[in-house]
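Here's the structure, in C-alpha cells; my notes come after.
The other protein chains are all here in position, but one chain of the complex has been omitted.
On to chain A.
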Amino acid sequence: MENKLPQTIEVIDLCLLAGKIMLQCGAETYRVEDTMTRIAASLGIPSSHSYVTPTGIIFSIDGTEPAKLIRIYDRTTDLYKVTVVNGISRKISSGEISANEAFKKLMDIEKANYTFPLYQQILAAAISSGCFLMMFLGQWKDFIPAIITGGLGFICFVYIHNLVKIKFFSEFMASVVIGLSAYILVSLGIGVQLDKIIIGSVMPLVPGLLITNAVRDLMAGHLVAGLSKGAEAFLTACAIGTGIAIVFAFY
C-alpha cells in the first residue's frame, strides 16, 4: 500500500516509524530527532522539523504536507533495537537501501522480539545483585542472600508487570518483596548486613538509565523531554523507596 502513497508521505511514515522504535527502546531524545532528520535529508527532504517527548513524536516537513503525530505508550530498554535502527538509518544515508526496503525492515524490527530469554534476564539480575553487594563493600557471606533477593525481586517485577500494566506498581511490589525476603534471610541468620543486601538487590530496578538520559536531555536543550523523564525517574525511585520503607515500618 505504501507504494501508492505520494513520496513525501512515505518518507514521513518511514521517519516516524524509525523514531517510534528508537524512542520506545530507550534512545535519547536528541538521537531520535537526529535520526529522523537525517533519514529525511538523505531521502531528498532537506528541512524537516521534529518535536520529540517521551510520550509522543510530532514530525513535519516543510511544504504542503500535514504534520503527523505518533503516541508512545510504553517504553522499555532494548539497546539491540536501537542499534539495528541506527544501522538502517546509516544505510539509508549512504544510499545502500531504498526507502521501501528500509520501511519493510523497520516493520519487521517493530514486531520482532530480540530480548534475551526470561530465565537469562532473571539470572543476570540475580548475579548483578550479588556483584553490587560486593562493590558496595559487603561481605562474601551476604553474596548468596543478595542473589536470592535480587532474583526474587526481579521475578516479582516481571510477573506483576505482566498482570498490571502499571510500571510504578510493579516496582513498588518488587521492592516490598526484596525488603521482606532480605529481612527474612537476615533474621534466619543466613544474611548478615540487611542494608547491603537490600542495596545490592534493588540495583536492577534503579532508574539509572532514566536519570542520566534526563539530565543529558536537559543539557541538550530538550527541556520538556528532560523534565518528563526526570519525573518518571523520580516516581520510580519513590516507588522503590516506599516499597522498602513499608517493610522497615513494620518491623
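To be clear about the criterion, a contact is a pair of C-beta atoms (placed from the backbone, for glycine too) under 8 Å apart; a residue touches a chain by one contact, two chains touch by 3 or more; residues count from 1.
In the analysis below, contacts and distances are computed from a predicted model.
One chain of the assembly is not displayed; among "Threonine/serine exporter", "HEAT repeat protein", "Protease HtpX homolog" or "Phosphate transport system permease protein PstA", its UniProt protein name is "Threonine/serine exporter". Note that of A:Gly19, A:Pro54, A:Gly191 or A:Pro204, the residue touching the chain absent from this view is A:Pro204.
Of the candidate positions A:Ile9, A:Val192, A:Val215 or A:Leu235, contact with the unshown chain belongs to A:Val215. The chain that is not drawn here is touched, among residues A:Ser47, A:Ser98, A:Thr115 or A:Ser187, by A:Thr115.
Across the interface with the omitted chain, chain A contributes residues 26-28, 31, 77-83, 86-87, 90, 114-116, 120-121, 124-125, 127-128, 130-132, 134-136, 195, 198-199, 202-204, 206, 208-209, 211-212, 215-216, 219-220, 237, 240-241, 244-245, 248-249.
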